[in-house]
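Removed from the display is one protein chain of the complex; every other protein chain stays in position.
The chains carry the letters A, B and C, assigned in the order they are written, with residues numbered from 1 in each.
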Amino acid sequence: MKTIILRTASDYLLPLLLLFSIFILLRGHYLPGGGFVGGLIASIAFVLHAFANGLENTKNLLRLHPGYLMPLGLLVATLAGLSPIFVENLPFMTGIWFQEPLPVIGMIGSALFFDIGVYLVVIGVSLTIIFTITESA
Amino acid sequence: MLLTLYKLMLIAILTGFLFSIFLVFAGKYLKGRLAILSALVPLGLFVYFLNFSKRIANGEVISQTFEWVPSLGVNLGFTLDGVSLIFALMITGIGFLVFAYTAAYLKGHEFLDRFYGYLGIFMAAMLGVVLSDNIISLFVFWELTSISSFFLIGFNNKEEASRKSAILALAITGTGGLLLLAGVLILGNVAGTYSIAEMLSSKEVIADSAHYILIVLLIFGAAFTKSAQFPFHFWLPGAMKAPTPVSTYLHSATMVKAGVYLLMRFTPVLGSTELWNSTLIIVGATTMVYAAIHTIFRTDLKGILAYSTISALGVLVFLIGLGTQDALLAACVFILVHALYKATLFLVTGIIDHETGTRDITKLAGLRKVLLPVAIAGILAAISNAGIPPSFGFLGKDLIYEATLHFGNSAVLLTILAIVTNILLLYAGFLAGIKPFTGKLPTTFEKVHLPSFLMWLPPLILATLGILIGLFPSIIQGSLIQPAVTALGESGSEIQLKLWHGFNLILALSATTIGVGALLYFIMKPSQKLENGIAKLEFIAPQTLVEKFGFGFGKFSRFTTGLIQNGYLRYYVSVIILFLVILTGYTLIQNTKYVFDYDSFSVLTVYEVLTVLVMIVGILFTVFTKSRLAAVAAMGVVGLAISLIFVYYSAPDLAMTQFSIDTLTVILFVLVLYKLPKYLNFSDYKVRIKDGVLSLVFGALITVLALEVLSEPQGSQLTDYYAENAYVLAKGKNVVNVILVDFRGIDTFMEIAVLTIAAIGVFSLLKLRLTSKNRR
Amino acid sequence: MIQHIVLYPIIVQLLLAILLLFSWNSIKIQKLISAGGSIISLLVSIGLIMTVWNEGTLTIQSGGWEAPFGITFVADAFAATMVLLTAISGLAVSFFTVGTILKARLKFGFLPVLHFLFLGLNGAFLTGDIFNLYVWFEIIIISSFVLITLGGEKKQIEGAVKYFTLNIFASVIFLTAIAVLYGLTGSLNMADLALKIAAIENRGLDEVTAILFLIGFGIKAAIFPLYFWLPAAYHTPPPAVSAVFGGLLTKVGVYALIRVFTLIFVGDVFLENIILVLAGFTIVAGALGALTQNNIAKVFSYLIICHIGFMILGLGLYTEAAIAAAIFYVIHDIVVKTNLFMVGGLIYRIKGTYSMRDLGGIYAKYPLLSLLMIIPLFSLVGIPPFSGFWPKLSLITESFKIDNYWLIAALLFGTFITLFVIARLWAEVFWKKGKKLPEIQNFRYYDKLKIEKKIEIVGPILFLAFISLYIGFGAENIQQLAMRVGEELMNNQMYIQAVLGK
Partner (left out) sequence: MEFLLAILIGLLYASGLYMMLRRSLVKLIIGLILLSNGANLLIFLLGRITKGKPPIIPEESYNFLDAYADPVPQALILTAIVISFGLQSFAIVLIKRAYKVVKTDDLDQMNSTDEFS
């Protein structure tokens, strides 16, 4: 009984929570939030999904081991950090920005990409830790 | 031409090292018949140094300098004067004979190449010692002689006794080396230079310095350990575990004389003071008599020779202590005398040992019948040793008596000591050089045959030299002895070496010495009984005392290490905290004002007080609950309360993060914990009180510190800058987030790296199972 | 912008770690990346130190925010030297790892974490921001935790618990010190802090902060009486790990101590005296410990402590020459200690044990290898003119200049015990006739290895032995470098000038 409700709920909850987490991520530059909290929310979404549908299903949904999100995030962050060196010969991690702001998100710049990297790493880390512990419990 | 010769001096020293490095790679070709070729190295060097003798005889001092580490004042400054030349010739000359001898002595030995390698290093290092003008480079070479000695003593390293002796010798000479290091550094500082030549001009400055005593004592420490003076002598008999060529070369002819060399070298700089002279006289005299007496109680040939070497070294130190021109002259001559006869005796002993398989003097007799050339060498050496005219030894002995007799008030006492020593040395020399060859040949030795000429020729050459120089002292008088005495700072009258001084007191003393010595030889018979007798006194021998000390020290270090590193983590933590509390407490108490500016503190609201109360209860519950899960839950509550505080005090981002992290931590804890057993109540009441007090003191300290800091003004220029620029330049309005991703983005970057690493750690800690198959 | 090069050592290691994580599933590719990357890293570090040598201290403001508002990275001669040493030691260990670490461990992220560790080290050396330093320290300790526990065997776990606790504890104290520092000055940039701390009137608070740093870093540097974690843990992981730890980890603590006490907290006589006393006790305690051990890895561990004392002594003496000596010793020590644990690893590969009682006969069977192994041993003792010898000259001289004979005695005592311990080790391990030990199942004995494997094990030892020899015989160059570092450190306005431009 419990599982059916949960399962149905989580099917809707997963995309909703993910969207919310991306919102938190993007708005971080203006309001409380950012990559870290956003990442945590996204992982909670996956954890809930795993709780409802079983670990295997969630893993299948992700296709790749969540661990790969860590180097991916780090890479995104590194590239964001390196971009000023290549683009304008400015120091590592200098913010460079597109001229025009986008609606909802605001200004787009290397800092945002960096935050996306953080977001990805946090998801990767929390999912790896939780999955590993659950598997070996 | 001259320049190239000069250049050669560095190369001359390096030759030995290069030879050894060469052996590492090509050694296997030098193990067989070609082994004798290695003797060419010292021979070449001998000829090289001999070339200088004319110039040295003319009073020249050859010096040259190669830069090495100028920033530390260390260069390779070499000086060749009379003293250096004597030593250099001895090192290379005896080196040549020993190298040749070894080719036969260790013929076919598995590790012959290694042996030559060590010898090469030693020879080079020893040359470095006697040629160095820079005292640091002197020390460098000095240490290298100790190290090569270590490897040579331990050459038969499968035997425990060899290894032990090697370590013991290294420990003693190594200690001396360190004293020397301190000594030369302090000396260099006081004198303002590391060059011995330059120090000569600041002799007074050094002597008047407050550190003079320290310097002298340190240098004495080095010299006495290296030259086996009482009470540091005991490593030398142990060193006889080395193959005989080593005993000959290092432990009688050259290395042990490095200490003597050091004293000679520093005589012009540090000498002529009460401290210098008296100490040397006392130590030297004690050593020479003590060791000479010991020879009576030995039955092993090498043991006898070891003690007689110690005694001879004592004589040398004693002579340097006398410090008069006569005495220094005697010292220079006696170094050569001793090197010639003692090396011979050792080589002879080596042959006997090699051919008969024993060194027990009580068993050896009549070997002249089978080893005639060896017998000749031995007997000639014994004659020189005894100081029977016309040997070189006779000359040496004369000079010694000459020196003691002219030494003011204590002349009689000193002369008597010298005579006693000489008598016993004579006895020892007869035992080693004559006893094995006279009498009836035991049947067991009938099959003994003469070894290759490579073995018997070197001692014969040395022994013959010992007689030849006695007959024609002019060979060395002008070329070696005169410059050496000059180098020792005695620029006085010209010296004369001659056999015949007419009938005088000295001749009478010499005759007495010989007579009594010979008598002693005929009366005393070495025996196992005597040896066992002295063994009973061993419990007060310096060696025993040092070994006991070493043992005790080992126990002490085990005790302290066990005390410090006792394995209990909580003890480690308490020590660290105690240390912290004492240090910070001390400074805080000294400087605290205890004035707090309450007005600047913010006003309390009911919510805040409630939150704090919840937190306090949470903390207490965490600490005192008996349930693990409850503790974790309480800890979670504390974390939640903290995030509330963050909410109250304008930190929404922090509150969010704290909240989510806190929740996650609790979840993880629960996931892991529910499988573990219950808490056990380990510690007793007393321990808990003690820990509680320590913890509270620590906590109070932090509180006081916090309040102190709060009462100081703080104006952060960062805050204003960020307020100005967060939006204008960094295009963000949530300043905390802007700091995180932009101003201090690297912090965040590394924070996610930490998370990544932690995740890998968690993953591998739980997933990796080493099984017996993949474990190794 | 030439200043970019300051961050290259960090960026290279970061990219390496990321690449290694991406190639999680293929050990072969990981090995290639690690080895190749280590060579690149070495080249970059050489480039950095050459630039610094010629151009003077380089700084770069990450994010382009002028100091003290962003995080500044500073490559002065000291930092550049440490980065170079990390690269040298890292290159050796990277190859040694490939040769010795079990496949099982490699499959679980050994190499990525190793490079994260190098990343942390480089960052710690280059950063000019005190909180950022804390973050780099955390990178270092978390990667070292992972490395020390990887495999999760009993002794590893037992050692790790102590290592973990005390190091985290050190971090907490470090963080406490940062809190106080920020509370007092409102700044985090070390150059800025140097100015602001000098202006604080309440010297007592200043001193307390300094003590907190002393203890926080002191734990990491393993000085007396804070070193407990080291003998408990350093011998437990595989030799490649011990090699990095023994060579580099404690030296980060030393680096931080030297940095903080020459830049921020300067001229406090009380603290200098405390440091001197601690240095003396560290030397003696380490030496006594080394004397008691039978396991060669444990012997080496205690010798680390003993020699940390030498470096701290240089700091405590607080003169240009003494600091230079400490730097020289650090340079020597990183190379030698790394090599020492690799030598230990090689011995273990040959005989399958670390126990001196059971070992033996290596010299007879492997003469050339033994001669190779004796180079780090001699360098360690400082048998002149091997590398450990030179810095002692200045240390003794400077101790003498303040008439502190206890320090000289401690120095000589430490040296003597090192000599004695190594001589005994040589006698037991190399000279003594080898026992026939029971063969261990599935153990890959050195003899049974293929030639490539042997090269992977011996090559790094040879490489570091050469560098040791160079430090010893080319001491002049090293001394020049050390003196330059000493001069820069003792004149902290040079650093401040470079960072703040005033």
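Definition applied: a residue touches a chain if its C-beta (ideal position, glycine included) is under 8 Å from a C-beta of that chain, and two chains touch if they have at least 3 such contacts.
As the structure is a computational prediction, the values presented were derived from the model and not from experiment.
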{"item": "Among shown chains, those touching the left-out chain", "value": "A, B, C"}
{"item": "Among B:Lys498, B:Lys529, B:Lys548 or B:Arg570, residue touching the chain not depicted", "value": "B:Arg570"}
{"item": "Of C:Ser355, C:Asn477 or C:Asn491, the residue in touch with the unshown chain", "value": "C:Ser355"}
{"item": "Listed residues B:Leu275, B:Val546 or B:Ala651, member touching the removed chain", "value": "B:Ala651"}
{"item": "Residues of subunit C (touch criterion as defined above) contacting the omitted chain", "value": "131, 134-135, 138, 141-142, 145-146, 149, 152-155, 157-162, 164-165, 168-169, 172, 175-176, 178-180, 182-183, 186, 188, 231-233, 235-236, 292-295, 298, 355"}
{"item": "Footprint left on subunit A by the chain that the document does not show", "value": "30-32, 36, 125, 129, 133"}
{"item": "Absent chain, residues of subunit B that touch it", "value": "558, 562, 565-570, 573-574, 577, 596, 598, 600-604, 608-609, 612, 615-616, 619-620, 622-623, 628, 631-632, 635, 638-639, 642, 645-646, 648-654, 657-658, 661, 664-665, 668-669, 672-673, 675-677, 679-680, 682-683, 691-692, 694-696, 698-703, 706-707, 709-710, 714, 716, 718-719, 722-728, 733-736, 739-740, 743-744, 747-748, 751, 754-755, 757-759, 761-762, 765-766"}
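In the analysis below, only the chains that are shown with their structure count from here on.
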{"item": "Computed distance of Cα centres, subunit C from subunit B, in Å", "value": "26"}
{"item": "Sites on subunit C at which at least two other chains make contact", "value": "14, 17, 21, 62-63"}
{"item": "Subunit B residues counted as touching two or more neighbouring chains", "value": "742, 745-746, 753, 756, 758, 760, 763, 767"}
{"item": "Residues of subunit B defined as touching subunit C within the complex", "value": "24, 67-72, 74, 114, 136, 139-140, 143-144, 147, 150, 154, 157-158, 160, 163, 166-167, 170-171, 174-175, 178-179, 181-182, 185-186, 188-189, 553-554, 556-558, 560-562, 564-565, 567, 569, 572-573, 575-576, 579-580, 583-584, 587-588, 590-593, 702, 705-706, 708-710, 712, 714-719, 721-722, 725, 742-747, 750-751, 753-754, 756-758, 760-761, 763-765, 767-770, 772-776"}
{"item": "Residue ranges of subunit B in contact with subunit A within the complex", "value": "652-653, 656-657, 660, 664, 668, 671-672, 675, 729-734, 736-738, 740-742, 745-746, 748-749, 752-753, 755-756, 758-760, 762-763, 766-767"}
{"item": "Touching residues (chain side subunit C, partner subunit B) in the complex", "value": "14, 17, 21, 62-63, 65, 68-71, 102-105, 107-109, 112-113, 116, 119-120, 123, 129, 131-132, 135-136, 138-139, 142-143, 145-146, 149-153, 161-162, 165-166, 169, 173, 176, 180, 182-188, 200, 202-205, 207-208, 211-212, 214-215, 219, 225-226, 228-229, 231-232, 270, 274, 285, 288-289, 291-292, 363-364, 367-368, 371, 378, 383-385, 389-390, 392-394, 396-397, 400-401, 408, 412, 415-416, 419-420, 423-424, 427, 431-433, 440-444, 475-476, 479-480, 483"}
